[in-house]
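The complex appears here minus one protein chain, its other protein chains still in place.
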Amino acid sequence: MKRIFETSVAGRAFGAAALSVALLSGANGAGAAEIKIGVLYPISGGGAIYGGPAMQGHDLAVDEINAAGGVLGMKFVTAARDSKLNPAAAAAAAKELITKEGVNVLLGGLASSVGLAISEVARQEGVIYIATIPKTIKLTTTKLHPYVFRTASNTDFEGDAMAQIVKKVDGKKLCDIQLDYAYGHDLGDGIAKALPKHAPNANIVIKLRPKLGATDFNAYITQIMGSGCDTVVSGLWGNHFVNFAKQAAPFGFFGNHVYITGGEIASHEVASKLAGDYPDNVWSNTYELWYHSPTDAHKKFQARLAKKADTEATAMWPVLAYNGVMLYKAAVEKAGSTDADKVSKALEGLTIDTPMGKLTMDAKSHQANTGQFWGPMKKVAGKPYRVMDPITFVPPPE
Amino acid sequence: MQGKYKATFWLSVVLVALLLLVPALGSKYLVDLTTEIMIYALFALSLNVLIGYSGNISFGHAAYFAIGGYACAIFLTTYEWPLIISMPAAIVLAGLAAAFVGYFCIRLTDIYFSMLTLAFGMLVWAVAFKWRGVTGGDDGFVGVAVPEFIGDRYAFFYFTLTVVALSTGLLWLICHSAFGRTLVAVRENRMRASFVGVDTRRLRLTAFVVAGTFAGIAGSLFAMYNRGVYVESAFWTESGQVLIMTLLGGLYSFFGPALGAAVLYTLQVGINQYTEYWPVVLGTILLIIIMFLPNGLVGLAQKISAQFSRRT
Partner (left out) sequence: MPPIEGKTMSMLANPTFLFYQFMNSISLGMNIFIIAAGLSLILGVLRVINFAHGAFFMVGAYVCWSTVTYLDGATGSFWLGVAAAAVVLGVVAFVIERGLLHYLYGREHLTQLLFTFAIVLVVGDLAKMIWGTDQYNVPYPHGLSGAVNFGFALYPAYPLLLCAIGVVVAVGMWLVLSKTRWGRIIRAATQDREMLSALGMNVPLVYTGVFVIGSALAGLGGALAAPRVAVSPGMDATIIIECFIVVIIGGLGSLWGSFLGALALGFVTMFGTVIFPDWELVLAYVLMLGILLWRPWGLFGVSEEESH
C-alpha cells in the first residue's frame, strides 16, 4: 500500500498554489464516515531506521481494520507526519494534525522528549495520545494526564530482566555502559535497583556514559578492558551497538566479556545487518522475532507482515506500531464513540489480544507493559545470521 | 517622517491589522501557524541586526533563544513568578548572556567569529542537556505554567502579536537610528570607520547584545506557546535554521528575514504534510530561490515593484 501522506487530491500536485490553498484551507475535520489517525514517527535523518519499519506495522493494522469493515461503520484513515526527532517540530505537527486534519487520535513518537512534547499537545487539545515506542517513565508518572497512554516497555522492567541474566551467567564484576541521556541513565538505575534482588553477588565496578550519538568507542572499550570486568551491562542501542561491537571485536573483547544489553539488540534489524560481524557472548532482548511464533496469532501476523514488507525476515518495530492502532480500535469499539473522554475511559483497564499475547492497559498508570524476548545470540546452522537461542519470553510484571 | 519610511509605516499598520483578523477566519490551525511564524520572524529579525547590519554571521544564535525560553519557563513554573516579572527577567538574562559571549566573540571576524559563536552556543546546549534538575535535560522542560489570561489559543495569539509588533517596532527604531547607520558604515568599511573615530568593537558588542535580547523575547514566547522547552532549541541546527531564514528573505533589508521565516517555516511544515520526502522538495525550492533570486525574496519583491512603477 502506498503510504498515505496525501490528504486530498489537490495535495498530490506540488504546485505552490495547491500548497498554499491547502495550507490556508483551515480545519477540514474528519468526515462522518472515517476515523482519522495522526501518526508521528521520524522518517528522515538518523531516526528513519526506526520510523520507516514502524510505519509498515501501522499501515498493516489500518489495512486490516478497513478490510474488516472498519470500526462502528467507519474506516480508518492515516495522516502521517515526520517527527524529525525534534520535539518542537513534532509538537507543531501534532497541533496541525489536530486542528487542520481533525484527527481523532495521535500515535507514535520515538525519542522520550518527542513523546513528552506530543503528550503536552494532547493534554492541551484533549486528544488521545498512545505512545508506542518512547520508554520514558515520566510519560506515565509525573507528566501523566487523562489522554496519554503508553504501550512500550519501560526501563525498570528492562533493567530487571538484565539483572536476572547477570545471575544466569554468574556475572561478578560488572561494567555498566549507558548512553549519557535520559534512557541510558534510567536503564542504569533500573539495573542497579534490580541487582541486589536477582544477583546479590554482582558488583558494578565502573560506570561509563558515552554521549548520545557517539561514533568512536575506543576510549570506553579500553577502559572496560582495563577494569577487569567479566560482564558488561549496557543499553547501547542501534547504531551505537553496531559501532561499539565493530570497534571492540579486533581487541578480542567479546572473548573475555559476557555482554548483556537492553535496547533490542536481538532484533532482526541489528542481527541481520551485522550478520557475520555480530559478536559472541551477547545476551539481548527484542519485542518480536520473525522466526519465532509462540502463538498462532503471531504466525498469522508474521505472514501478513511478510507479505506487506515483501520479505519473510521482517523487522521488530512494526509490531509496536501495529499494537498501538489495534488498541485504539478496541477502545473505540468499547466506547462506541471517538469522543476522547469516552475513549480514555474505555482504554483504562482494556485488554486486547495482540500477536505477542495479551496486552492490558493499566487503569491507573496508563501503561500497558509489553513483554519481551530475552536470550543469548547464537550461530545456528541454516540461519543466515545469529538468532536468539534459547528464546525466553519475559512477561510484563504484574 | 521621511517619505520612504512613511510607506513602511503604513504597510506595517496594514499588516498588523490583517494579522488581527486571522482568528476571524475561523481556523485554529491558521491561528497556530501564524503564531509560530511570528515567533520565528522575530527570531530571524533579531539575527539580522548581527548579520545584515553589522556583517557578523552568528552560528550560535539559538543559544539566546533557548536561554530566553528556559529562563521564562523556569521562572514561571519552578519559581511561580508572575509573567510580568518572569518574561522581562528572562529577556534580560538572554541579553546578559549575549553580552558575556559577545565580549569574547567581537574580537574575531568572519568565519572565526562564526565558529566562536558556534562553540559558545554548543556550550549552552550542553549545559541545558546536562543540568537535568533545572532544565529537565534531554527530556525537555515540559508543562510550562502559562498564566491563565494567555492560556487560550486566541489570547496567546494576540499576546504574541502584541509582543512581536512592539519588538519589531523597537528593532526598527534601533536599526534606523544613528547607531544602526553607524553599524552599516562599519560593515561596509571597518577600516574607514575606525579612522573616523568609531569604536567598532563596542558597536559590534552592542549589536550582539541587541540581537541576543530580542532572540530571548522570541524564545520566551516559544516556550509559553509550546508549554515546553527542549534542548533541540539550543542545538546548532536551530542556529542554522534561523540563519537560513534570514538569508532566504534577503540581507540588508529590515523586513526580509521576517519574510524568510514565514516562507521557510511554511514550506517546512507544509511539505511535510504532503510527502515524506520533504527534504528533497524543500532543498530544490531553496536551490531555485538561490539560483534565480540573487537578493532573496525581498529582492524579488523590489524588482517586481520597480517594474511596476516603471510601467505606470
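Going in written order, the chains are labelled A and B, and every chain counts its residues from 1.
By our rule, contacts are C-beta pairs under 8 Å (C-beta built on N, C-alpha and C of every residue); 3 or more make two chains touch, one makes a residue touch a chain.
As the structure is a prediction and not an experimental result, all values here were calculated from the model.
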Missing-chain contact, candidates A:Lys75, A:His145 or A:Arg209, resolves to A:Arg209
Of the candidates A:Thr142, A:Asn201, A:Thr222 or A:Thr360, the residue in contact with the absent chain is A:Thr222
Which of these touches the unseen chain: B:Ala155, B:Leu170, B:Ala185 or B:Ile244? B:Ile244
Which of B:Asp110, B:Asp152 or B:Asp199 touches the missing chain? It is B:Asp110
Only one of A:Pro200, A:Gly276 or A:Pro390 touches the unshown chain, namely A:Gly276
Determine and list the chain B residues touching the chain excluded from the picture. 51, 57, 104, 107-112, 114-116, 118-120, 122-123, 126, 129-130, 236-237, 240, 243-244, 247-248, 251, 277, 279-280, 282-284, 286-287, 290-291, 294
Given the full complex, what residues of chain A touch the hidden partner chain? 43-49, 51-53, 173, 180, 205-206, 208-211, 213-216, 218-220, 222-223, 225-229, 238-239, 242-243, 246-247, 249-252, 269-270, 273-277
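Everything below uses one rule, namely that only the chains that are shown with their structure count from here on.
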Chain-centre distance (mean CA atoms) for chain A and chain B, in whole Å, is 36
Contacts from chain B onto chain A in the complex sit at residues 25-30, 32-33, 36, 129, 137-140, 142-143, 222, 226-228, 230-233, 266, 268-276, 278-279, 281
Going by the contact rule at the top, pick out the chain A residues touching chain B in the complex. 3, 5-7, 11-12, 14, 19-20, 22-27, 43-44, 79-82, 86-89, 91-93, 95-96, 99-100, 112-113, 116-117, 119-120, 124, 136, 138, 143, 181-182, 212
